[in-house]
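The complex is shown incomplete by one protein chain, all other protein chains being positioned as in the whole.
Order of writing sets the labels: A and B. Residues in every chain begin at 1.
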Amino acid sequence: MSLDKATVRRIATLARLDVPDSDLEPLANELSSIMGWIEQLQEVDTTSVAPMTGGTDMKLVWRVDEVTDGGKPDDVLANATDSQGAFFTVPKVVE
Amino acid sequence: MSLTSFTIAEARTKLRAKEFSAVELTEAYLAAMEQGAGLNAFITTTPEIARERAKAADARLKSGSTAALEGIPLGIKDLFCTEGVLTTAASHILDGFKPRYESTVTAKLRDAGSVMLGKLNLDEFAMGSATITSFYGPTKNPWKARNSNADLVPGGSSGGSAASVAGGLALGATGTDTGGSIRQPAAFAGIVGVKPTYGRCSRWGVVAFASSLDQAGPMTRTVRDSAIMLGVMCGHDPKDSTSANRAVPDFEAALARGVKGLRIGIPKEYRPDGLNAEVSALWDQGMQWLKDAGATPVEISLPHTKYALPTYYIVAPAEASSNLARYDGVRFGLRVPGQSLDEMYSKTRAAGFGAEVKRRVLIGTYVLSAGYYDAYYLKAQKVRALIAKDFDDAFEKVDAILTPTAPSAAFAIGERMDDPVAMYLNDVFTVPASLAGIPGASVPAGLTSTGLPLGLQVLTKRWDEETMFAVCQVLEDAAQFKRLV
Partner (left out) sequence: MAYTLKGETGDWEVVIGLEVHAQVVSKSKLFSGASAEFGAEPNTHVSLVDAGMPGMLPVLNAHAVEQAVKSGLGMKAKINRRSVFARKNYFYADMPQGYQISQYDQPIVGEGTIVLDMPDGSTRSIGVERLHLEQDAGKSIHDLHPSKTFIDLNRSGVPLMEIVSKPDLRSPEEAGLYLKKLRSILRYLGTCDGNMEEGSMRCDANVSVRPVGSTELRTRCEIKNVNSVRFVMMAIEHEARRHIEVWESGGKVDQETRLYDPNRDETRSMRSKEMAHDYRYFPDPDLLPLELDEAFIAKIQAGLPELPDDKQQRFMRDYGLSAYDADVLVSERENALYFEDVAKGRDAKIAANWVISNLFGVLNKQGLAIADSPVSAKDLGALLDLLADNTLSGRMAKDVFEAMVETGKTPGVIVEERGLKQVTDTGAIEAAIDQVIASAPDKVAEYRGGKDKLIGWFTGQVMRATQGAASPGVVNDLLKKKLAP
């Protein structure tokens, strides 16, 4: 499976990674070679195999509906680069 | 004999007997850390915390504390969030991040009396097998090949942990293992590394790489030390939905079980054409030791072994691409300004992530994207099920499996960097167990002809760390491996 520049551009946009145009070609080659190597999986017959979705076969546990957390905006905001008052900030979003 | 040359088990006895104090032991390590700074094993040292905790440990020892790790100085892989202490995951994108919380595993270690010396270097976000992708520079292996001055990699991603323990800069260290990141560096640095069953150690507060694979574990000088440390690190945590609600066995007690009557599987797929002859020979030697101790070798087949690496390189990047989406410059870490929200995101992430992380995020994004999910991600999950089944079938016939830990000994810093796939092959023997979620340990078992350590890997079925420890102990006793420290 080889990835072209447009595909790399598309997935980089999805992943929010700014990739300069000059890097697209080498990146496409590099990712293509990795994907080419991965391609060998296609030879495995997986008909009627159920996918393994997690690392364990345990059952999902539930939590009792109680308020046990929150009320600590200082902790929540402590590491924010540009908090204002009790808010996080981002560049203005126009909807 | 210097204070830094004891094992955890020895130091434990001597601390309780007041042969030396926790403060003395800690000072010895702080001095060793300064001397060994050239290894670049630590990203952050925390001498104040260490001294304070050592002092408190001494007070508790005085009143008769028998806490499992009372006064034991440990290094913490910088993937564990530590309250008030810079936590970086070796990434530029976590610049300045000081969590207001302590990971469950490090909290357990702290509460058992251990002394945190600092935060250890690793591959960025634990993505790598050589500790060369760290934003803070590569870590050097304290081992050198005979007649060579070349700096070697300590393996990865827990390379800082491996180097610090092997080089005498910490008595033990935490590691995390996603595809071999505890076992492979342990082998490269001539120490013991244990990845427990997925679900044994809480992942709460550990920076996530690939959630369905990540497991914390100990890295120590001896098998016994790993048993002691793991006993503290694991246990049920209601804050992690994948943490197992089962009792923690007495791992240390299992060390004396021996291997008499055990059936040891030797998977034929782990001996491909062209396997390094020294690695192959050491593997045979290991089996001979176990045989001598009363075990029976059984040739087994794990037929899907060769597909484990490509499976891993779909599953792990896919999960990582999603896990790393939270590094966006808003709530913590690096922010590169942008005119728009998306520009800020893209610039921040481009500047904050290194090349290997970007590569994996892109692959992960690609294999999950519309039109490719079934061909890659779903396919990989199915092959993963087959790999897990291979082990289930094998453990019908055997009690443990013995393999080499890595296909080679440590290589020079700068080698194998131009070809990502060649680098990925380092994990060929460790990845299958990670995918299956079973426990695995690496024990230093011998040296190459150039004098570099090689490790043997012991695998058992889920939740059977006790058998794993018993086998490891026999190997360790037989190998008489000469540690650096």
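Note that in this section a contact is a pair of C-beta atoms (placed from the backbone, for glycine too) under 8 Å apart; a residue touches a chain by one contact, two chains touch by 3 or more.
Since this is a predicted model, take the numbers as computed values, not measurements.
S.K.: For the unseen chain, which displayed partners does it touch in the full complex?
M.R.: Result for the missing chain's touching partners among shown chains: A, B.
S.K.: Given that one chain is not shown, which residue among B:A31, B:A67, B:L86 or B:L341 touches it?
M.R.: Candidates B:A31, B:A67, B:L86 or B:L341; residue touching the omitted chain: B:L341.
S.K.: Out of B:S241, B:T296 or B:T448, point to the residue that touches the absent chain in the complete complex.
M.R.: The single option touching the absent chain is B:S241.
S.K.: Could you tell me which of B:I72, B:A166 or B:V206 touches the chain that is not displayed?
M.R.: Checking the options B:I72, B:A166 or B:V206, the one contacting the hidden chain is B:V206.
S.K.: Extract the touching residues of subunit B with respect to the undisplayed chain.
M.R.: Residues of subunit B in contact with the hidden chain: 80-81, 87, 89, 94, 97, 99-101, 103, 203-208, 210-212, 238-242, 318-319, 321-322, 324-326, 328, 330-332, 341-342, 345, 365, 368-370, 373, 377.
S.K.: I need the residue numbers on subunit A that touch the omitted chain, in ascending order.
M.R.: Per the touch rule, subunit A residues meeting the hidden chain are 10, 13-14, 16, 53-56, 58-73, 75-77, 82, 84-95.
Assume only the chains that are shown with their structure count from here on.
S.K.: Compute the distance, rounded to whole Å, between the mean C-alpha positions of subunit A and subunit B.
M.R.: Going by mean C-alpha positions, subunit A sits 23 Å from subunit B.
S.K.: Touching subunit B in the complex: which residues of subunit A?
M.R.: 3, 7-8, 10-19, 27, 30-31, 33-35, 37-42, 44, 46, 49-56, 58, 60-61, 63, 72, 75-76, 78-82, 88-91, 93
S.K.: Help me check something: in the complex, which residues belonging to subunit B touch subunit A?
M.R.: Those residues of subunit B that touch subunit A are 96-101, 198-199, 211-213, 238, 241-242, 244-245, 304, 306-307, 310-311, 313-314, 321, 325, 328-335, 337-347, 349-350, 353, 358-359, 361-363, 365-366, 369, 375-376, 378-386, 388, 420-421, 437.
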